[in-house]
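Only one protein chain is missing from this complex, and each of the others stays in its spot.
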Amino acid sequence: MKTWKQAVIAVVATIAGAASAVPALAQQAGTQFVGITGYRVGPYGANGAAFFGGFIDYLSLINERDGGVNGVRLSWEECETEYNVAKGVECYERLKTRSETGPTAIHPMSTGITYALIDKAAADKIPLITLGYGRTDATDGRVFPWVFPVQSNYWDAATAIIKFIGDKEGGAANLKGKKIVLLYHDSAYGKEPHPVLEAEAKKLGFELRMIPVPHPGNEQQSQWLQIRQYQPNWVILWGWGVMNATALQTAQKVGFPRDKMVGNWWAGSEIDTEVAGPAATGYYAASLNLAGKGYPVVKDIEQYVYKKGKGNGNPKLIGTVLWNRGVGAAMITIEAVRKAQEKFGKKVMTGEQVRWGMENLDINAGRLKALGFNTMLPPIKVSCSDHGGSGLVRFQQWTGTEWKAVSDWISGDKQMVRKMIEDSAAKYAAEKGIKPECMGG
Amino acid sequence: MLYRESGQFKTTYAADQQLFPIRQDRYAFFALLAVSFVAIPLLASDYWLTAILIPFLVFALATLGLNILTGYAGQLSLGTAAFMAVGAVAAYNFQLRIPGIPILLSFVLGGLTASLVGALFGLPSLRIKGFYLAVATLAAQFFIPWLLVKISWFSNNSASGVITAQPIEILGYAFDSPMRKYLLVLAIVALMALAAKNMARSSIGRAWMAVRDMDVAAEVIGIRITHTKLVAFAVSSFYCGMAGALYAFAYLGSVEPDGFNLDLSFRILFMVIIGGVGSILGSFLGAAFITLLPILLEVLLTSGAAALNLNLQPGVTSMAQLVVFGGLIIFFLIVEPRGLARLWQILKEKLRLWPFPH
Partner (left out) sequence: MQFFFEVLIGGLLAGVMYSLVALGFVLIYKASGVFNFAQGAMVFFAALTFVGLQEKTGLPFWVVIALTLAVMVLLGVLIERIVLRPLVNQPQIALFMATIGLAFFIEGLAQLIWGTEVRRLDLGLQDEPIGVLMDRFGILVSKFDLTAALVAGLLVAVLAVFFNKTRIGRALRAVADDHQAALAVGIPLKQIWAIVWSVAGFVALVAGLLWGARNGVQVSLTFVALKALPVLILGGFESILGAIVGGLLIGAGEKLAEIYLPPLASDFLLRHFDVSVNLAGIEGWFAYMLALVFLLIRPEGLFGEKHIDRV
């Protein structure tokens, strides 16, 4: 035992010594450094692996195919957050110091981490891009100049889902007297759509029942028996991780038709449906982007990145919903840099400049086509008062083997959502003593 | 050679009973205080302060809390994070609902609220112990965050249950920069550690240890078991609650109750085991070790892979971390159940004799 103890002492001493000399890895000078707070382990690791795999693959593509953004090469570092807020903050602080110009923009990919970073990012002048999650009222860029919930937010999603259900029922008027259940993850994320759905229920006259599923959601018998007894016309699934597949399987168990279930975009990936197997066939989900490999940008990634052995993730993930979403998220970041370069010159952009680029982002259909995205994403136009961009979602249906688009890009009650966002943002501004105004450049 | 106590004579009882009876220890302690209060704020970067030192201090405080309960009083708890959540949310609400209340008072009240809740969940300890008690504290771990999310009053009706901590201001002086926050946390933690050290040497600390070592014997010599155990739960939860408040106010800024999950409780338990069960110093060593290890591992693995020109699969470091954590826990329990603190003690004993060990 004695030698053991000496060994322990030696090991501890080495670790202590090494720890005191943790080197700050210097990034290659002259590159646009992108800090990535990712996660690939833990209960949501599989989701993160697909998203961040696509994200990094797109960055690789820009370097390999184009030699960077207007000649400025990209470099990046990924820090593992495990979907844990404290670790997310540590990663953010670490990535912040990695480069003179900051981490370009941060995609926290977690509502919890987003909340923790909102104040810090504003103080550090680093844009936060929260693509389809996070704080909904941050869409008001006059109060939250540094946060960009681009594409759509949860309230857009909820109203779009109601619109989709209305269309399926043959018009919104037919929703009167119908019964809709919201089955949600019992957390900050799951509570986000409540106010807007309640408002919709009041406006359109349907009966709304909200049933929470405790974390992690791998046992949903009682929730689904309640649903069976209540006999709703539709079930909206607001889940994440294991909860989604379990919901689909339990729906089959109680005999609830899957083609009367609509998920949001975090409940609509292959990870959820493939695990559920045949139980998922017919299930709808709102999506921020289409799945599939048939886009030029995906082909380019396969050719320039994976063929050269520089692919980041598992090649099986290419073309899946979340992987494509990661590619889209990276594209938005890079386009913001490109936009900023138009104004500030073709060099490495700082957080402030990227913020300006984000706020003046205008990716129209022509630009999407030029970038090789075609119809994978809707056009996105950001402005100071609307950091959201489009509010458009598209519905896909799981055929048993793949996700197939079954609607156009549609939006729900944009006016109502806008008003609620402004009210909520104004309340926040009053609490924090912020004077809402456009930041400009 | 240098670390030797010969020639130091104690002439009064007070001198004999002081915290650091050996002169060199005393000097080392003051030097440590000087370093942490003066040198570190001058030298450390913002990254070190916000991402490593502040969380280290906060976790050290929580570890102290759990160590009081588990190490000194012998009651295992898996609900540490829940008591931290109570402290954080309570401090937030005191600050929010009582206009003009000093923030330090809010912290203390938050801690006191946590200690009330802790004592309540400590009640089963009057009948059961060991891992039965661990399961009972699991009830707290699952129930409390649920309640905090469910009753939206606690988060001031925020749509998502997230609380955003108010800025820290004491006597008109704003603690907003990383360095100021660090100093504030350091001051609080240092004071509370001192209090803990003294408590452990006082009658209540001795009562805890008596109960831990053999409850029947403790009862026979006249220690009130009920009282002693409940006080242990209350004091421990007070420390955890304060740690929770600092975690929310000085470290993260905004927290969701779900963030105080079982994983956090386990992390703190690991800090206790690796640092040293029943040791104040151990709480700090354990917290430092567990806070630094993941960062170190990641840096080592990444640079190691780069040096060997390996394409490291992303996420490997995190998995390796789980393996290393788990392995270390087992290793320490087998080889040195009293943790890093005991190793430190061995080192000191060696030093006392060095260079003539015989």
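Note that the chains take the letters A and B in the order they are written out, and that residue 1 is the start of every chain.
Here is the rule we use: a residue touches a chain if its C-beta (ideal position, glycine included) is under 8 Å from a C-beta of that chain, and two chains touch if they have at least 3 such contacts.
Bear in mind that the values here come from a model prediction, so they are computed numbers and not experimental data.
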| item | value |
| --- | --- |
| Omitted chain's touching partners, listed by label | A, B |
| From B:21, B:102 or B:130, residue that would touch the chain that is not displayed | B:130 |
| Of B:66, B:264 or B:328, the residue in touch with the unshown chain | B:328 |
| Residue ranges of chain A at the interface with the undisplayed chain | 40-43, 45-46, 49, 186, 210-216, 218-219, 221-223, 225-226, 228-229, 241-242, 245-246, 249-250, 252-255, 271, 274-279, 314 |
| Absent chain, residues of chain B that touch it | 76, 124-132, 134-136, 138-139, 142-143, 146, 150-151, 215, 225, 262, 266, 269-270, 273, 313, 315-316, 319-330, 333-334, 337 |
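As a convention for this text, only the chains that are shown with their structure count from here on.
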| item | value |
| --- | --- |
| Inter-chain centre distance, chain A versus chain B - centres from mean C-alpha coordinates, in Å | 35 |
| Chain A to chain B touching residues, read off their complex | 1, 4-5, 8-9, 12, 15, 18-19, 22-23, 25, 38-42, 45, 49, 52, 78-80, 82, 84-86, 89-90, 93-94, 96-97, 111-112, 115-116, 118-120, 135-136, 186-189, 191-192, 194-195, 214-215, 312-313, 424 |
| Touching residues (chain side chain B, partner chain A) in the complex | 45-47, 50-52, 55, 146, 149, 159-162, 164, 247, 251-256, 258-259, 263-264, 289, 292-293, 295-296, 298-300, 302-303, 314-315, 317-319, 322, 331, 335-336, 340, 343, 346-347 |
